[in-house]
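Structure in structure tokens, see below.
A single protein chain has been omitted; all remaining protein chains appear in their positions.
Residue numbering begins at 1 within each chain, and the chains themselves are lettered A and B in the order written.
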Amino acid sequence: MPADTPTLDRPAVAEPAPVVEMRGITVRFPGVLALDHVDFVLRPGEVHALMGENGAGKSTLIKALTGVYAVDEGTISVGGVERTFSSTADAQAAGISTVYQEVNLCPNLSVGENVMLGHEVRRNGMIDWRATHAAAAEHLRALSLDIDPRSLLSAHSIAIQQVVAISRAMVLESKVLVLDEPTSSLDREEVEQLFGVIRNLRAAGVAILFVSHFIEQVYEISDRITVLRNGALVGEYRIEDLPRDALVTKMIGRELDDLEALARTAHRTIDRSGEPVLRAEGIGRRGVLEPSDLDVYPGEVVGLAGLLGSGRTELVRLLYGADKPDTGRIVVNGTPARITQPRHAIEHRISFSSEDRRGEGIVADLTVAENIVLGIQARRGWTRRIRKAEQDALVEEYIRALGVRPARPDAVVANLSGGNQQKVLLARWLATAPELLVLDEPTRGIDVGAKADIQRKVSELSAKGLAVVFISSELEEVLRLAQRIAVLRDRRKIGEVDSSEIDLDGLIDYLANEGKGDAA
Amino acid sequence: MSATTTERRPARTERGVAAVQGFLGRRAPMAPTFAAVVILLVLLVGAEAFLRGDFITARNLSALLLDNAYLLVLAVGMTFVILTGGIDLSVGSVMAFTGILGAQLLSSGVPAIVAVPAMLAGGAAVGLLIGILVQYFDVQPFIASLAGLFLARGLAFVVSLSSIKVEDPGILWLQQNRIRLGDWYVTPTGIIALVTVAAAAFVLHLTRFGRTVYAIGGNEQSARLMGLEVARTKVAVYVISGFCGGLAGLMLTAYSGAGYPRNGIGTELDAIAAVVIGGTLLTGGRGYVAGSLIGVMVFGTIKTIISFMGAEQSWMQIIVGALLLLFIVVQRGIVARSERRR
Partner (left out) sequence: MTRIWKHRLFWPLASLLGLIVINSVARPQFLSITMRDGELYGALINILRNSAPLMLVALGMTIVIATRGIDLSVGAVMAVSGAVALTVIDNAADPDNLGTVLGAVGLAVLVSLALGTWNGFLVAVLGIQPIIATLVLMLAGRGVALLITGGFITTVNSAPFSYIASGYLTLLPFAFFISVAAITILGLVERRTALGVLTEAVGINPEASRLAGVRARGIIWGAYMVSGTLAGVAGVIYASNIRAADANAAGLFIELYAILAVVLGGTSLMGGKFSIAGTVVGVLIIQTLESTILFLGVPSAQSPVFFAVVVVVVVMLQSTRVRRALARLARSGRRRGAPTGPGPEPEPDLDKPRTEVAA
């Protein structure tokens, strides 16, 4: 895909030589081209944001830069010198440090020790703790962090721990600092403090690679943006040259839609006069999701739209009891319900299909049949086993209805392709005959045929009265299937739209711009 | 908005309180060990009162170290392993194996100067095997050290099916010689044990290797990403534990005047219990050798009290088991609370 080059004039200032140059980076995994000849440049004294949806290749590019992956093709140059990294230690030695979302430090050690570990001040072969802690204090002060280096790291908030991690990177005299989703666990104030640190580092000439899905923050702190999609480079832009909806469009893209032939379920009218199957009022969890409302009526498909990290998954997990909400209440068919565990939701005939198919969905070593009946079997309890004849009939019916391939009930699920695994999971939840089905990214990462099958099934079932909450990063899909779309951004629900009154461009615009203007 | 990033600063009048809080906060990880000290004191005072003032004597306290020196050495080695989040179930058998090996060598005329290093090397070799299995073959420490236990126990019987007396004066001197200071006395074995504790404390707090041990226990992935020598350190702690097993074997042989292949059955559990009671978390990353010293003293005191009371020795195992349980439950509660805070 040819790179987009904005045509606006740039100030006539000579740009400094890049500190990192990645050219033609290609990374292949079995059956997948994760990165396709991607170019990426980091310049000193600049904050450069890397954006893209899931599967775009962001994390692969970063892992290539930080020495976790080896590249199949392409070159990486640091400070003009071409390098090959065979481990993270190599990348670190070349001056590239990373601060991860999980703050890879040791919580049981002191702050100062974490900063200086591996570089402690030594005297006569012994560690000189006073000098070490003093040195640490100096490094921390350079980032405007005034805490006791002797205090335990775990006694501090994640925000502070992150700055400690950055401080460690500076001890190593890094020229490049990679910040991987640094603000996911921070509140507003802490984000401000972190940005202050980043601005100081930028002024000192450090090149900062900022990875975040919080669009607002990206616009606040970055100088440049690189967008990836499907493993390829879409383009590199200066922040002032790229308005928000242009960014969103480039990230999501418009893909050929051969599924348009499917009747738009969205056009169906829903009877909202009775009780909603589920009404959530003010459901939220501190640090995860701001209190949000949602209701779903029988036969309705409610789509949740938003970019990665906007809070869609968090919201549905709270509804299902996969996570415990801090605030709010849930009403099922008119009666208040206490849902703090998946089992409670299942008793209320709510089923949930997780977006993490492998980690939270399939039981890999069990067969297709065992996976499909797991939901109903769990509900019946261990004593009442589903009779073989009944199980065989049920499994066969779902394999046929959803087109699971290979059509063998005794195939081990781990050996199926992603699409077929997703179908098996869908079968599991449909077999429990729910009143509300929550699907989180059910069509992500699967082939077009399987996608069509699943979408058709959801359509059919909702026409028969099943209520569905549907999360998808593909907005066309959401528009096609949902009657109503709830839009989330930055862990908040910002509004709802009626899908018959909006088109794709309108939805993108709403997603990018609605409720803004007030946020700085 | 101030440019300095600080946590909420208390009013000046509360600065003193904050200072104390800071002091205590820094010392928080010592709390479990402190609790162990309290328990020890309670035991001693209680025994003194209950047994009518005959308990806390210089003789008894000196005997405490003498009788438990071997366990102290084992606990020191075990502390290293547990700090990295692992476990070593082989130490009791290693102690028996090296003990009988040494006795065998000595009785065949091999001089002590060769036999002793052989014992230590034997212990270290078993530890090396375990460490390699754990680090390079991804075997769970529990299984790997179980294999070590099997191996060492079997080898002990291969060396000899029955006990072998040790008559080497050099070895016996270690135990029989008493250095007196008034009513107090200490044996070379006691000194060796205390020196081991001191050396371990030095290594753990003043060398990079020691800090790597703690780092691995805190978060092994992080330690690796921070560029520390994780693989070598993980193998090394098992070698240390094995070496301590060998050293304990030497001390036990000196103590009993013989090598005996049935020695130390279940002793690894005593060592683990002592380490846990001393405040080291089984999940790794927190604890002190000084705590293990306290733990061994608690263990020994309980044993002494029981024999003083003329009660059955079986109470020993029950009480230690109960104490271990108490500490584990409390540790679990602390961990659960800090996890919830996130």
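Rule of thumb we're sticking to: a residue touches a chain if its C-beta (ideal position, glycine included) is under 8 Å from a C-beta of that chain, and two chains touch if they have at least 3 such contacts.
In this text, all values refer to a predicted model and were calculated from it rather than measured experimentally.
Every shown chain that the unseen chain touches in the whole complex is listed here: A, B. Residue B:A322 is the one among B:V38, B:M309 or B:A322 that touches the chain not shown. Although one chain is not displayed, chain A still touches it through residues 29-32, 34, 54-55, 60, 67-70, 85-89, 320, 322, 342-343, 346, 352, 354, 359-366, 370, 374-375, 377-386, 415-419, 428, 445, 447. On the side of chain B, the interface with the absent chain consists of residues 87, 129, 133, 136-140, 142-144, 146-151, 153-155, 157-158, 161, 221, 224-225, 227-231, 261, 265-266, 269, 272-273, 282-283, 312-322, 324-325, 328-329, 332, 336, using the contact rule stated above.
Assume only the chains that are shown with their structure count from here on.
Averaging Cα coordinates per chain places chain A and chain B 45 Å apart.
Those residues of chain A lying in contact with chain B across their complex are 88-89, 92, 98, 104-110, 113, 117-118, 120, 122, 125-127, 143-148, 150-152, 154-156, 158, 160, 163, 168, 192-193, 196-197. Residues 1, 3-7, 22, 25-26, 28-29, 202, 205-208, 211, 214-215, 217-219, 221-223, 225-228, 285-286, 338, 342 of chain B are the ones that touch chain A when the two sit in their complex.
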